[in-house]
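Below is one structure; the comments refer to it alone.
Every protein chain except one is present and positioned as in the full complex.
Letters A, B and C mark the chains as written, and numbering starts fresh at 1 in each.
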Amino acid sequence: MAKYANVNELSDSQLDNLLEPPALVQNAETFHDITESVCSIAEADRMPRSWYVLFTLALCFLGVLGAMIFHLFTTGVGVWGNNQPVAWGFPIVNFVFWVGIGHAGTLISAVLYLFRQGWRTGINRFSEAMTIFAVCCAGLFPAIHVGRVWVIYWVFPIPNQMDMWPNFRSPLLWDVFAVGTYFTVSLLFWYMGMVPDLATQRDRAKTKLRQFLYGIFALGWNGSNRHWHRYERAYLLLAALATPLVLSVHSVVSFDFAVAQIPGWHTTIFPPYFVAGAIFSGFAMVLTLSIPARALFGFKHIITMRHIELMCKVIMCTGMLVGYAYAMEFFMAWYSGNRYEGFTFVNRAFGPYAWAYWTMVSCNVISPQIFWFKRARRCIPLIFVISIFVNIGMWFERFVITVTSLNRDFLPSSWNYFSPTIVDILTLAGSFGLFFTLFLLFCRWLPQVAISEVKNVMPSAHPHGNHGEVNHD
Amino acid sequence: MNHTAPTYSADFATAAASRLSRAGFLCGVVGLAVAIGLGLAEGDHMRHFWLSYLIAFAFVLTLGVGGLFFVLIQHITGAKWSVTVRRQAEFAIGTIPFLAFLALPLLVPLFSHEGVEEFGGLLWSWVHPHGDHAALITSKVPFLNVNFFVGRFVGYFLIWSLMARYFKNASIEQDKTGEHELTVRMRTRSALCLIVLALTYSFAAFDLLMSTDPAWFSTIFGVYLFGASFLAIHCFLVLSTLYYQRQGHLKKMVTIEHYHDLGKLMLAFTIFWAYIAFSQYMLYWYGNIPEETAWYLIRITSPWTNWSWIEPIGHFFIPFLGILSRHIKRKPPLLGFWAFYILVVHYIDLYWLVAPNLYPDTVPFNGVEVFALIGVVGLFLWKYGQQAKQHSLLAHRDPLISDCLAFQNY
Amino acid sequence: MAITGRLTMTNQTSIHGILAEFDSVDGILHAAEKVKQEGYRKWDCHTPFPVHGLDGAMGIRQTRLPWLVLVMGFAGCSGGILLQWWTNAHDYVFRISGKPDWSLPANIPVAFEMTILFAALTAFFSMWILNGFPRWYSPLFRAKCFTRATDDRFVLAIDARDDLFGEETRKLLESLSPNTIEMIEAPIEDGKIPLRLKGMLGIALTLLLLPPAMIANARFTKSTQPRVHIVPNMDTQVTHRGQEASDFFADGQAMRLPISGTYAQEDDRLIGEQVGFWTGKENGAYLSSIPMDVTPEFEDRGRARFGIYCSACHAVNGSGQGTVHLRAQELLSKTWVGPTDLRTDAIKQQAPGQLFESISNGIRNMPSYSSQIPAADRWAIVQYLKESL
Partner (left out) sequence: MSQYHFPRWSNKIRPLLAVVALAGPVYLTGIVLYGASPETLNVGYAPEQPVPFSHKLHAGDLKMDCRYCHTTVEESAQASIPPTKTCMNCHDRIHTESPRLEKVRESAKTGQSIPWVRVHDLPDYAYFDHSAHVTKGVSCVECHGRVDQMDVVEQVAPLSMGWCLDCHRSPESHLRPVDEVTNMSWTSEIDREELGAKLREVNNIHPRQDCSTCHR
């Protein structure tokens, strides 16, 4: 709420700059309007036609994924382009890419929550769902890359007939714990936030079946303030726990590379650099999804221009953090005096994969610079294009890290050019099918916006009298 | 919704600031004099004194530049909670030109030919590469040479001073005019400044501290120092606010909620520091590549072992548990204790980063360090107090100040 | 003043409480303060979002949830450390990548994740459990105005079980100027789980017993079927092992004989210079001594080999009354010619070379043992026969 002195003296552009537009929610007078605009989507008998088109397309890609995985299981990992010296190819690139995408959700829901950024409410549900589906896609790749997927349970510390335990000194096992914990906590966070909204949908549902199904998952929520009290505290605790968690997950993913002695991988800035990159790509994906969704489902008053502009700023900022890491790596490669390290970076920029490297730099570091201009931050088509550029750039970042460090390793005799097979490419494409199928189903049946939280940032949600203050001491 | 906007008045703490300033000056002069005296008595070409001076200087630099980071971040994020404490950070950044002056004595160990035979340079052995790594270090000469080094520092301080001047003056200007446009402009400019600051500060960290072991390198080193500086400035703000409140200022303007927020950020950056420090350690420990682990090897073998334990335990676990509870964050004197504690371990951290490089076989720590720290911090407070003497302790016409006082931690 | 008769019964329904609906945050806050002042205990506010200030107005005390989470966070952390110590440094020690058995730095990521996981699960589940969820049934849902408590209305509900519940309650609520006031009436249900559901549960439980029964059966019975490869992995590879059949070679065997004309070094047929050693004869005459160093080990070996290869027929004492002989006699005395008593002078006087030849090539009913016993061992047996028997 705009409360500061002399608010009337400010011009419109100043107001925008101060992040104080009249309200976070526009054109919605009452709480009921919010309920109506969010719930009516799931209650509608039909979706917009484009939903069906997209869903069919997504299903096709999902089918491709299924076929590729079947092919992989029945034939073996030789169907991929992975070989010596590039033993880590597409699967790890895709894994890191998807985990990265999965970072924005928890960041928005947890970190921005802790920083009291009210604007998160418009997009948090949305991006949490995105997180969970992205982590599903991410988890897929390490699971299938083991080749013999039926022994994947070996990564868990459960007793087995070999009397062996997993090797906890392996960063790949840390991944299992990190990604597993991340998925669990994100799911809890997402579901917990959704329960009051599911209750809303339950109470609005017209058919018995819907009342029953939403009712089951709403757990009997009745909005009791005694419940809200513990609920809010638990939410805060989860946010406080999810914040270091979100940092740790991509740090652990970065350890996969950084604990190795491979030049270009073994560098200390990797953990924060990967985290910044993850947030960067995650926000880009939130934009890629929310721009069409807000148009399609009529959320322009909830996901406002202000939200989009803020996300552009986050993208620009994290893009520069990533650029900082690129620069530091380059400088240290020279400064360290390590010739292998130096060679790796020259090889990245000017070697056989220079095309990938420069794609990465232009997409990640150069393209977001346009967001310095306010007009660019308000031009929806441009933002959409840039967000896609960033997604591409961040995929290439992982590709560059993985492949360029391996393809010319310590032994020049084993140098080789990695090229993916068609199965690699179709599996990557198929993972998008999985992601979008889940996402479109989410859009169809579940509240896409955190209804109760959006209501909470509306001006009429705040008491005006001097009611009993909570004594915190 | 049409509240009549409350107005706030300026809060001049001339007397309190003067006292601080005078005490600082006294400490500075006495401390440095004693430190120099003790250093001379050691007869080691003043190497120990210069080490102590370097660390003490780095300590106040983290406060000054940390303050600059703080101010820039408050502007770029449009933070409301911090408006009533921001002015104190602005005083801290006002000392940056003076810090450049404090850096001047470091030219002595840089140019001195004392002890060249033994060490290659009193603080920076790359000045005259010698020993096992001479060839490696020589290959870094395009970057590590005295002229470029001095040139870089001139550049850093020029840039930092300009930024500091702008952000301090604009804020003070707002006290007079109340112009909102200033807030808008500061926000716009903070973005670019932040990038420049991040780059310059990283390189300053490499130059000043990391290059004391010219063979060693770490890409995260800049971030390490960011983390430490953020932590330091928040602690400093808690202590400074406590001081002024005890002197009868800012009574109503800095509430429990602000302490709570500062406490939360102290906790957050304690964790962030640990995260960065652990990442660096773990990756080098795991990789176990000789040129990288050597740095840690010195530190985890006697006589530095015990000092190294201070890092995880004293710099992370103890303060983490100390300020985890909201009850502690909401009790200013307790929080003040922890802020002071963290500043102490922050100094130890800086010392630990550098001293083992110069003294692998002994822990030279003694009165020289203590008095040098008292001296340099005293001089820093002297300038800090002088800043505070002239201006209001409160950015009382900042457009966000009402919001700053309105929020509550749920 | 308390009014008795907390449950006002009608025919099929019972009164559970009373609702007052408000349409603004201020309304509910004001009402909550009043109800609290009156001293009600069993009442609640139901709102579509958490209304800040209501906790204070209702006098709700801070939850203990953070403490639970803290404790479980520590439990997760120490559990994680313990797990890694026990599995990797104690129970199954990995000596790997040049790290100490107990490498704490490498264990921190997992310990950290376990801390977060435990703490988060605790926060989530404790919250629901403390709130008494899931609670699908509640008479509140029967109230007409209650459906909007999750939309845009703020509802204050006083439970009929409250000591103060009665006519005054309605008056109090009316004085707060709500939109509407409604009694919570719900049909009386006995709350018993239907028999059909219980039956289904019973069947499910019985079905759950099947797998353990199958496992027990497999454990306690024998089977002529080979091992079950749940997952074949690489249990069976294309390589061949000794004595396996193979269609690849004409003779159907995987094991190959040496290329003709070549012999293994220890092969009997590699006669070479030591003709006597291999045949027991030199220049047509039996060797009169053993062509090997006679050491105590050699003599022990002779006794042991005699026990393995000879004693079945010749008996341990050489009497010829071995177990095989006894059994053969029992079965078919007619065709069976008993083994020689090795203690007789006839045997004792034979030259070592002759004994060696008999073992190697067989004699009368005794088959050749050259394929079963290497030459050196045959000599050891000869030594045993000559000297110890």
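Criterion: a residue touches a chain if its C-beta (ideal position, glycine included) is under 8 Å from a C-beta of that chain, and two chains touch if they have at least 3 such contacts.
Please read all numbers here as calculations on a predicted model, not as lab measurements.
Shown chains touched by the undisplayed chain in the intact complex: A, C. Only one residue in the set A:G100, A:G215 or A:G337 touches the chain that does not appear here, and it is A:G215. Contact with the omitted chain, checked across C:R61, C:K171 or C:R219, is made by C:R219. The residue from A:S40, A:T75 or A:N160 that touches the chain not shown here is A:N160. Residues 158-164, 206, 208, 211-212, 215, 220 of subunit A touch the missing chain (whole complex, contact as defined above).
Where subunit C meets the missing chain, the touching residues are 92, 95, 134-137, 141-142, 147, 189-194, 201, 208, 211-212, 214-215, 218-219, 221-228, 230, 233-237, 239, 241-243, 245, 252-253, 304, 307-309, 311-312, 323-324, 327-328, 331-332, 335-337, 365, 367, 369, 371-373.
As a convention for this text, only the chains that are shown with their structure count from here on.
Taken pairwise by the contact criterion, the protein chains are fully connected, each one touching every other. Across the structure, the highest number of inter-chain C-beta contacts is found for A-C. Innermost chain of the displayed assembly, by C-alpha centre distance to the whole-protein C-alpha centre, is A. Touching of two or more other chains is recorded for residues 232, 244, 248, 251, 255 of subunit A.
Multi-chain contact residues of subunit B, defined as those touching 2 or more other chains: 282, 286, 408, 410.
In the complex of the two chains, the subunit A residues touching subunit B come out as 1, 3-7, 9-10, 14, 17-19, 114-116, 232, 236, 244, 247-248, 251, 255, 258-261, 266-272, 317, 320, 324-325, 327-329, 332, 335-338, 372, 459, 472-473. Residue ranges of subunit A in contact with subunit C, taken from their complex: 30-32, 35, 148, 150-151, 157, 163-169, 171, 173-174, 177-178, 180-181, 184-185, 188, 192, 196, 199-200, 202-204, 215-216, 219-234, 237-238, 241-242, 244-245, 248, 251-252, 255, 451-453, 455-456, 460-465, 467-471.
On the side of subunit B, the complex with subunit A involves touching residues 1, 3, 5-7, 77-78, 81, 136, 139-140, 143, 178, 180-181, 183-184, 187-188, 191, 195, 198-199, 202, 206, 215, 217-223, 256, 264, 271, 275-276, 279-280, 282-284, 286-287, 289, 291, 326, 330, 397, 399-403, 406-410.
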